[in-house]
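A protein chain is absent from this complex, but the other protein chains hold their places.
Moving on to subunit A:
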Amino acid sequence: MDKFIKLALVLATLALGFAAAAPKQGGKLVYGRYADSLFLDPVLNDANVDIWILLNIYDTLLAPTLDGKGIKPNLAARYSLSRDGKTMTLVLRQGVKFSDGTPLTPQDVKFSLDRARDPNNGAWNSLLASIDSVGISGNNIVLTLKYPDPSLPAALATFNSAIMPQKQFMAMPGATDADKAKAFAEKPIGTGPFMLKEWKKGSSMTLVRNPYYWAKDENGIQLPYLDELRFEIVPDDNTRILKLQSGELDGAEFIPLSRVAELKANPNLNMVLFPSTEVDSVIMNNRPKLKDGSNNPLADQKVRQALNYATDKDAIIKIVTFGLAKPSKSYMSSSTPLYAPQNGYPYSLEKARALLKQAGYDKGFELSTMIVAGNADQTAIASALQQMWAPLGIKLRIDQFDAATNRAKYRANDFQMRVSKWTDDIADPSEITSYFAIYKNVESLHTGFQNKELEDLFDQSQREISEVKRAVLYQKIQKIYWDQAPILFLYEAPYPVALQKYVKGFVQIPLGNNIFVNTYLDK
């Protein structure tokens, strides 16, 4: 036995040694994306296609750790918080330059943060709402806060607070910030590992190494390793996989889960399932009356719980994700900080029946759900629910609309149920909670759900600097939400990325950001 353990240890050391063989500098990587970016401005963008690659060009003061659960220094070498939690001091890293060679100054940081927190700018300024003023003291950035804000470090690690060069931005043509941003985003300048060389919108985007990038790896080798990173836009899933198989791509994102097993068996490819913050659920309208005036059984908590019991999540995971997802244990993903898994809603038609009887719905009733027309996953989910709920006398109608119509009806609260997908943008539980559970933002994902106790706990958690106490608050919040069941909890799914075997060091973090700074080609 001892010998066996020793042998195992030796083998493990060898394997680690090989895995950790020094990364090689140089080379070009071609990565297939399903859609092109739209607008490379950190503050005014709205879409994941931008958010998920922005941080290859720009840097933030802090950065999320690769597991998505923590925060690490980035442009700020370190930071500290005053005892009352109302002043944060960040020490700026020395000698950092933008990709055009100009040095990064504290003034650039102040400009960028002020722009990012301006309530007139974009969709993300509320992440920095606690900042009262941004001050400069020598090489330090001093944030004076209106109130203690536990999510601020995460917010400073989020794309919208990326640092831009003030002079170059202000020199852009245009009268307004939005006009200047349009011009600047055509040829963005940041301190990130890469810089934009060429962008053929809708076709390809070429990034090249930023010669002034500040970071080196643990062996002192200058990062990034790659000379060039080209994104090819290949919207069709089958074509993207074919291009990978023919060697025209070195990597490809959004592999359909139905193809994962096949690509795993391909000896030339490394089929990776990166942990994500994606949660898939069915949003329920919790209001007593629907938009058309009809009665809504989903207003009754017992009915919502019954539907959660009547849903065989494992079966849905098998049908829709080919067994590659995990059943949800909270409204947030297990990759979200302060996630607290809940027990309950094991598949049980008896429990569902009993609850429906208590609610007076044992004779059955009709429900409807919206899905996006042509979306195979949503169709599969809705059809599975139709069959699973039929024994309870529930008739589920499936309404298909194109994405924009679906969204417009949803925003007008004109729906009964809706299949939905969410990913976090910030490494903190407050974002998802404020959308899923708090009424004032978007009426709790337009469910109409409102719970006083939960909202009080959330308010406390937003001022609670102690991580331990905040975690306790989040346990309570997640328990209440789980019991109230304003949504049908389904599953959390990974990010499926296929890479050629020689591509090493690429990570898509749980927030979805594609991190290429440590990527190298081992061939």
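Here are a few things to note about the model shown:
Note that contacts are C-beta pairs under 8 Å (C-beta built on N, C-alpha and C of every residue); 3 or more make two chains touch, one makes a residue touch a chain; residues count from 1.
The rule we apply is simple: contacts and distances are computed from a predicted model.
Per the UniProt record, the absent chain's protein name among "Glutathione transport system permease protein GsiC", "Sulfur carrier protein ThiS", "CoA transferase subunit A" or "Nitrogen fixation NifU-like protein" is "Glutathione transport system permease protein GsiC". Within the set A:201, A:216, A:289 or A:469, the residue that contacts the chain not displayed is A:201. Screening A:315, A:376 or A:408 against the full complex identifies A:408 as the residue touching the chain left out.
Touch with the chain omitted from the figure is made, among A:69, A:97, A:182 or A:353, by A:182. Interface with the hidden chain, as seen from subunit A, comprises residues 38-39, 46-47, 123, 178, 182, 185, 200-204, 232-236, 238-240, 242-243, 245-246, 248, 401-405, 407-411, 420, 435, 441-442, 445.
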